[in-house]
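I have a structure here, written as structure tokens, and I will follow up with some questions on it.
One protein chain omitted, others in place.
The block that comes next holds chain A.
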Amino acid sequence: MSEEVQRYGGGGGGGGGGVAALSLDLLGQVLDRVREPRDRKACRLVSRAFARAEAAHRRALRVLRREPLARLLRAFRALERLDLSACASLDDASLAAALSGADLAGVRRVCLARASGVGWRGLDALVAACPRLEAVDLSHCVGAGDREAAALAAATGLRELSLEKCLGVTDMGLAKVVVGCPRLEKLSLKWCREISDIGIDLLSKKCHELRSLDISYLKVGNESLRSISSLEKLEELAMVCCSCIDDDGLELLGKGSNSLQSVDVSRCDHVTSQGLASLIDGHHFLQKLNAADSLHEMRQSFLSNLAKLKDTLTVLRLDGLEVSSSFLLAIGGCNNLVEIGLSKCNGVTDEGISSLVTQCSHLRVIDLTCCNLLTNNALDSIAENCKMVEHLRLESCSSISEKGLEQIATSCPNLKEIDLTDCGVNDAALQHLAKCSELLVLKLGLCSSISDKGLAFISSSCGKLIELDLYRCNSITDDGLAALANGCKKIKMLNLCYCNKITDSGLGHLGSLEELTNLELRCLVRITGIGISSVAIGCKNLIEIDLKRCYSVDDAGLWALARYALNLRQLTISYCQVTGLGLCHLLSSLRCLQDVKMVHLSWVSIEGFEMALRAACGRLKKLKMLSGLKSVLSPELLQMLQACGCRIRWVNKPLVYKD
């Protein structure tokens, strides 16, 4: 390759010059239009000129390992988005060191989700290095508190901030943020349960630009809603599981000056349809309303007010509600509905669905999970009226069959996702679904009548498939996997748990699925290290693998993972035949491994566990082990693990299973 470049290298004249004649800037603009990350990677490897052009124009970077971080930040000058959430064992010292000396004037968005090793020192360095910082995601950094919030408060231009699950943040930290970042437009405080009405009140007084606010799971009450109701630009408000909020609070919101478009009160047990009615009364431009698992009965006042939203309402979720056909008929009055959620609703019948969909032809997302009264008639109604449907969730609708699915497949060419878990569908159904060439997600869990024949139908024309769930489809064999590997090359997530006819030969076929990231293989008792090797070598993007109860997988099998699956972040090897040596090798080689479930490793001695855990101590974030080990592992090791941000779940599970 490099020789060819040199042949052209003499410059623009003569025989046309080829790509090498393009200036760096032009080349960069061409490469800008290459979207697929793997294609960009291929472009980088063409020549030095390509690599330089790509580096000069690259806007987004996702770093997987700590060691090259400093070098990478210096190499890419035009970075705008930096994702460090997957950077294994990132800590303050390495972050600060990497940031110093790098030109990050263009960086606007930084993601540090789950980066539990980063604290206020690292954030101080980040804010200082990135003067144009607009958005920071610190979600799930459960140790983060007020000191971290204070560090972020120095980023005066901050517009978006997620402190979701930053459990240590209190009103004090929030106060620092709202005073330091008055331009905040989007804020999430989900799960920050130390925050009270006082903090929310100050927020409402200081951040007038706020468009989106998430106070889910907080213990705040109606007074917070009184404060929030003064935020004139507020469009989006999420209050999932706010048990201290009730109808009085919603009434306050209803009388407020917000510009509410989206409201989520799911799981709020003290909210009733009366409160929602008064909320709608004040906000006639509501587009999204989520009241899943909160309402128990339906007042007429709610229905009449809902009718006022008929022009604007696009999303309505009422999961867990007791409904009737007349109720569904009334809801259908909102003709512009795009998404309807009726999961686990009692009383959803074919008649009700029919009266709903005949009025709502724009529906794209329909969730009917556990609506077990529905039959093929409901599917016929949907097929006839909702031709634009993209997401159809029918888990546990056990009375539907291939006849209804034939109608759907024929009339709804845009179908992207269909969930048929526990529906008892067969190969004939898959033959019909094969018509849906846009299918991305197909869930067939517990459909034991599905066989290789059905998979062959899907593989022949659903080439865009990304996610396939075959949980307990125990008629599937290696031939089915061969068909999949041939026809569905874009698969990223594959669940083959309990498909116990599968052998190493089947896994060999999976080795050609280069996009595969998540693979679940629970209780595949016939697979051995040979199959694991094929997957580990071929599926270079593998992030998660579940081998629970794969009794024939031993050290040799896990050796292949240790050698080849270098991007692995999540691993389950409970009940596998690994020894202390194998475990130690595994945990020390996989430098990105953060989450390990290893219950009942009967061949590993206490010393084996000690050595293996010490080898991976700084990297591990989640561990699941048998509770008996808690008293035999050294307390010093357990303390060290916790100090490094690792959470350990101790479980009591039986050694012998009956399937």
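Just a few scattered comments:
What we mean here is this: a residue touches a chain if its C-beta (ideal position, glycine included) is under 8 Å from a C-beta of that chain, and two chains touch if they have at least 3 such contacts; residues count from 1.
Note that contacts and distances are computed from a predicted model.
This figure omits one chain of the complex; the name its UniProt record holds, of "Protein yippee-like", "NADPH--cytochrome P450 reductase", "Mediator of RNA polymerase II transcription subunit 7" or "Zinc finger SWIM-type containing 7", is "Protein yippee-like".
The chain not shown here is touched by just one of A:Pro68, A:Gly143, A:Pro182 or A:Gly628, and that residue is A:Gly143. From the options A:Glu236, A:Asp264 or A:Glu395, the residue with contact to the unseen chain in the full assembly is A:Glu395. Contact with the omitted chain, checked across A:Gly122, A:Gly320 or A:Gly454, is made by A:Gly320. Here one chain is not drawn; of A:Val19, A:Val34 or A:Leu167, the residue touching it is A:Leu167.
Interface note for the absent chain: among A:His283, A:Arg472 or A:His585, the touching residue is A:Arg472. Although one chain is hidden here, its contacts on chain A can still be listed: residues 142-143, 165, 167-168, 193, 217, 241, 267, 269, 293, 296, 320, 344, 370, 372, 395-396, 398, 421-422, 446, 472, 498, 642-643, 645, 647, 649, 651, 654, 658.
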